[in-house]
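We show some of the complex, not the whole, and keep each chain where it was.
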Amino acid sequence: MPSRLRSRPPIVLLTDFGYRDHYAGVMRGVIAKIAPAASVLDITHGVPPQSIMAGALTLRESWRYFPDGTIFVAVVDPGVGTARAPIAVDTRARARFVGPDNGLLWLAANEAEIKTIVRLTSPRYRLPAVSNTFHGRDIFAPTGAHLWLGARLTNFGPRVETIERIDLGAPARTARSLRGQIVYVDGFGNLVSNIDRASVARLKASFPALGLWVTIEGSAPMKILDAYADAPKGAPLATFGSFDLLEVAVRDADAARRFKAAVGSPVMVAAHPS
Amino acid sequence: MPSRLRSRPPIVLLTDFGYRDHYAGVMRGVIAKIAPAASVLDITHGVPPQSIMAGALTLRESWRYFPDGTIFVAVVDPGVGTARAPIAVDTRARARFVGPDNGLLWLAANEAEIKTIVRLTSPRYRLPAVSNTFHGRDIFAPTGAHLWLGARLTNFGPRVETIERIDLGAPARTARSLRGQIVYVDGFGNLVSNIDRASVARLKASFPALGLWVTIEGSAPMKILDAYADAPKGAPLATFGSFDLLEVAVRDADAARRFKAAVGSPVMVAAHPS
């Protein structure tokens, strides 16, 4: 087997199409028809419907774990069929990103350092008929497959200079506290905030004699622990989870349900005597 | 790598086994054991449990996007273990379909133009022990794998002449309206009806001076738009979606929930002054 082929990076899908319908499956079919030798992997198709921020965060947390040169096809696309452009992005890290220009690609592509952005206009790399409701099938999957086959990015359409951005928001610092908000809720009910490790470290450095306490939606103050299982069963805790952002969890249970918290819920880290 | 192998079409799965249990995974295992080089793709395992119509529609909407010669193994099988036959179907479009003879295969196989139907009786192409509850594992997955390896369809059992049919029902035309019903609800809550584009075009042609208005479950009349995003956020609309059937949606929201509508809900398209 020629290692040339085998060492080719995969096409990786991330969508909000869910697992009930055939939409994600049809994208796999379209790719298999154009590039039968391509390996196609899923990050997930379970992004909350039309939640661009959740998709953008998920893509940012995932891309660097995939092989060098991977082609990511991401579709969370409430504006399908309107003026929002379909784009493809090449990066200095050699990851390529294909999807709608609505902010979905920004967090990952920015981290991978954007080199080239192209608007997908060439009819050559689309299905013959393009619907107004399913560009995942008609534009994005074919684009990923043709990129995989070696088509040059700049053949897909004109270069553009900017990409739509999306922003987690920075936590606000007061004298003795950080105020942020929940930006992602995972399937275990863990509540991921926009409070990063460096901000927490700076707060701690300002008050070395004090403890740091986390509160959410009127909860009792929680310590920041190293692992979920450092809390007793059923107890709430804060930790830096796999996103490397401060998250609120409940040991062996669902924190979103416990605290009736959701994306947007405010979270505070405050320095107090322990 | 011999292109002979690489260019072989995939085996494609569609079931109602869901994503909680091991049932779909075990089918993949059975195939990997018999045909380790086969590429296995999923359309979905999330067909609503035991909903033959939803499975049949999903298969019809998917099959033509997969490579020429694909082997589809479809299992929505409330009658497993009873007299309903396990079958395999070859078609003029070269797609092959394997599954229970309960209507599930009809819509897709009919579109692909049925050539040969075989009842799966040969013990050679089954697992050694066949249960009464899991023919996906014991009969259908092995059949797909052996077909992929090149076994001839007619070796699997006796030819049969007919296949169980299933029917979306045609919309009813009155003087100024079409009356149909919801036949599929997708994971976004979009409500797909059995009203096709041609019937709507004929109604429009009869009343060129009038507008067409869609209603469902006592909703206000909706226009037929080109794309979801042509409606304001949160507003209901009708459009021809990816099924190319009239569907009722709500921009960035869940129409099934909004209208308390489900499979079977009546839908009407009527010609009125705009």
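Here the chain labels run A and B in written order, and each chain numbers its own residues starting at 1.
By definition in this document, a residue touches a chain if its C-beta (ideal position, glycine included) is under 8 Å from a C-beta of that chain, and two chains touch if they have at least 3 such contacts.
Bear in mind that the values here come from a model prediction, so they are computed numbers and not experimental data.
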Requested in this report: May I ask how many copies the whole complex comprises, since the file places only 2 of them?
Outcome: 3
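In the analysis below, only the chains that are shown with their structure count from here on.
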Requested in this report: Round to the nearest whole Å and give the separation of the Cα centres of chain A and chain B.
Outcome: 30
Requested in this report: Name, in rising order, each residue of chain B that touches chain A in their complex.
Outcome: 1, 6-7, 9-10, 12, 14, 19, 39, 41-48, 58-59, 61-62, 65-68, 70, 186-188, 226-230, 239, 241-242, 251-252, 254
Requested in this report: Report the residues of chain A in contact with chain B in the complex, numbered from low to high.
Outcome: 1-2, 5-6, 17-26, 28-30, 32-33, 36-37, 40, 49-50, 78-82, 131-134, 137
